[in-house]
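A protein chain is absent from this complex, but the other protein chains hold their places.
Chain naming follows the written order as A and B, and within any one chain the residues start at number 1.
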Amino acid sequence: MYDVIIIGAGVSGCAAARYLSAYDAKVLVLERAEDVCCGTSKANSAIVHAGFDAVPGSLMAKYNVEGSLMMEALSRELDIPYKRCGSLVVRTESDPREGLEELLERGRKNGVEGLEIIGRERLREMEPNISDDAAEALWAPTGAIICPFELTIALAENAAVNGAEFRFDTEVTGLEPFKTADGDGWLVKTDKGDFEALTVINAAGVYADKFHNMVSEKKLHITPRRGDYYLLDREVGDFVSHTIFQLPDDMGKGVLVSQTVHGNIIVGPTAFNIEDKEGVNTTAEGLAAINQKAGKCVKNIPLNQTITSFAGLRAQEDGKDFVIGEPDDAPGFYDCAGIASPGLSSAPAIGKALAEMIAGKLDLKKNPDFWPIRHGILKPSDLDLEQRTELIKKDSSYGQIICRCESITEGEIIDAITRPLGAKSLDGVKRRTRAGMGRCQAGFCSPKVMEILARELKVPMSEITKSGGGSKLILENLKDGLSEESEGLKAIAKWAADREKAEAAGKEAENA
Amino acid sequence: METTFLTCIMCPIGCNLKVEHEGKNVISVTGNTCPRGKVYGTNEIGNPMRVVTSSVLVEGSKNGSVLVSCKTAGDIPKAKIKDAALALKGVKVKAPVHIGDVLVRNVADTGVDIIATRNVE
Partner (left out) sequence: MLNYDLVIIGGGPAGMAAAVSAKDSGIDSILILERDDKLGGILNQCIHNGFGLHHFKEELTGPEYAQRYIDMVKERGIEYRLDCMVLEISPERLITATNKKDGIFQVQAGAIVLAMGCRERTRGSLNIPGYRPAGIYTAGTAQKLVNIDGLMPGKRIVVLGSGDVGLIMARRMTLEGAEVLAVAEIMPKSGGLQRNIVQCLNDFGIPLLLSTTVVDIQGKERVEGVTLAKVDEKLKPIPGTETHYDCDCLLLSTGLIPENELTRNMGAEIDRKTRGPVVTKEFETTIPGVFAAGNVVSVHGLVDDVSKEALIAGKAAAEYIKARA
């Protein structure tokens, strides 16, 4: 019997698990993918919003502002990159004049500090590549950037070392109310067997409506809203130094241009409401839309320096707000649904709030052994020459560079695989270490990373996947599938046979 | 008389060859810049020939190599490429292997050996 079962190991689920692990509670996180951070959490703008955008009084406003205030201290506890670069919402000459005032007012109501509207000149000083058409901007000094992978992974690792259990490749298939000796609970059915819990947190991203609707009559409906993005080479990483938003309109927040904590430039997202909850494919239409829209506030974006493009889904609930907490008709079931933007910014606050709600409900004691500090993967590139030499003396794997674009060593990759909730796939290694995230996009390092994964996990190299499940990288060993029946070789056999036939026919003709 | 235009594959220059022939009987090859082109043009009409390169499994390598690359020691008939490729399935040689070592004798009955193109210690 678990105290809490959390459905989904995205950033919200992992945040809830982490804050719950501060209590004396038995926590289980169920994730259908092979790793944490495989859904919405892995493909977004990587922004910590200041909090001026959400409607005052909404849960989005509340948790965004709280989350944004928590994030810096949390990033230090969890040893993850965080940069308060500040954000700018740019009004161009063609935008309505009152647009920024409205945002400023909202921001003040939401309690966002330091907001001010700045004029053309100061804007140009801050961002030389701002468009000639830019009139003024809302400056939010508390806007920040973060790495969504590292945040989610760090929350999960910290939860795990503090006692939370994680089961991957486990898909929840049903939820049933359940009477227990300790009171009412939930039977959580999965493709890997059933689990019992006193409470359930529904942090299933774009699928959160499905689970909510299994237990409550007040139905939710989540629309996956696809956003396409470009990621640009670090070579142009100083193209902008703040997060630059367009003035929001009916179509949403528009396309932003921002630095990332790793020094790339991110451009996106688009906003397409779709049906398919797995529809994370970029489309020609989507990529063209970024091209068309991105230049509104920033000029000459070097899109020719694109190293990759990707798409993510935002879980947009019909009520246009987060849905957090117990529905009236399903006690013990806690929604964490509709976590669209600013979901990443809000995650720590949402996680903490859910933990407190459940602690209150179950009367949980504090976990006396809770240790909030997590150490990230040691990065030799952060060390000076002397420290690095010492490190390599102790462990020579830190002397071997595996990913040349991002200068990632074998030691870091081994750490990523062997630490709590370690990487099991190429993408798992990539999200933890950045190996394969650079300009060659894993062309060089993927065979080497596969080799290290195979060695550390003690499986044949041919079993290593890109991202678990059916994403096999290798189909078979050389020669195994080679046979008389191999289609590719039939063409040449047919050519030889035709030729022989023609020759025979020629000879016959001669004889005749 | 027939005329066939070919791209010589003997080297990366890829000369444009003009071959005049009657059936398989080659009368002239022009457009080549070296004698190899003439041989290629003649063969391509009569009996096209190819060098096949591939790899076979190796065991006992000191540095963990699993394959040794190899080639046919000379041209084989194009019609025999499939047989030659299939003949390399199941071949496993023991290290050390050196460039030029014969790995498979008389591959697919062509009279040509498969030889190693890499040293594996």
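Some notes on this structure:
We take it that a residue touches a chain if its C-beta (ideal position, glycine included) is under 8 Å from a C-beta of that chain, and two chains touch if they have at least 3 such contacts.
None of the values given here were measured: they were computed from a predicted structure.
The hidden chain, counted over the whole complex, makes contact with A, B.
Among A:T306, A:S341 or A:T433, only A:T306 touches the chain that is left out of the view. Of A:R91, A:R434 or A:K479, it is A:K479 that touches the chain left out of the display.
Looking at chain B, the residues touching the absent chain are 6-12, 14, 50-55, 57, 63, 66-67, 69-71, 78, 81, 85, 99, 117-119. Even with one chain removed from view, chain A keeps its contact list with that chain: residues 231, 235, 278, 280-284, 286-287, 306-310, 380, 385, 388-389, 392-393, 396-397, 399-401, 404-405, 407, 409-410, 439-441, 443-444, 446-447, 451, 461-462, 465-467, 469-483, 486-489, 491-492, 494-495.
Heads up, the rule we're going with is that only the chains that are shown with their structure count from here on.
One simple way to say how far apart two chains are is to compare their mean CA positions; for chain A and chain B this gives 50 Å. Of all residues in chain B, only 23, 55, 57, 67, 78-82, 85-86, 88-90 touch chain A in the complex they form. Touching chain B in their complex are the following residues of chain A: 478-479, 482-484, 489, 492-493, 495-496, 499-500, 506.
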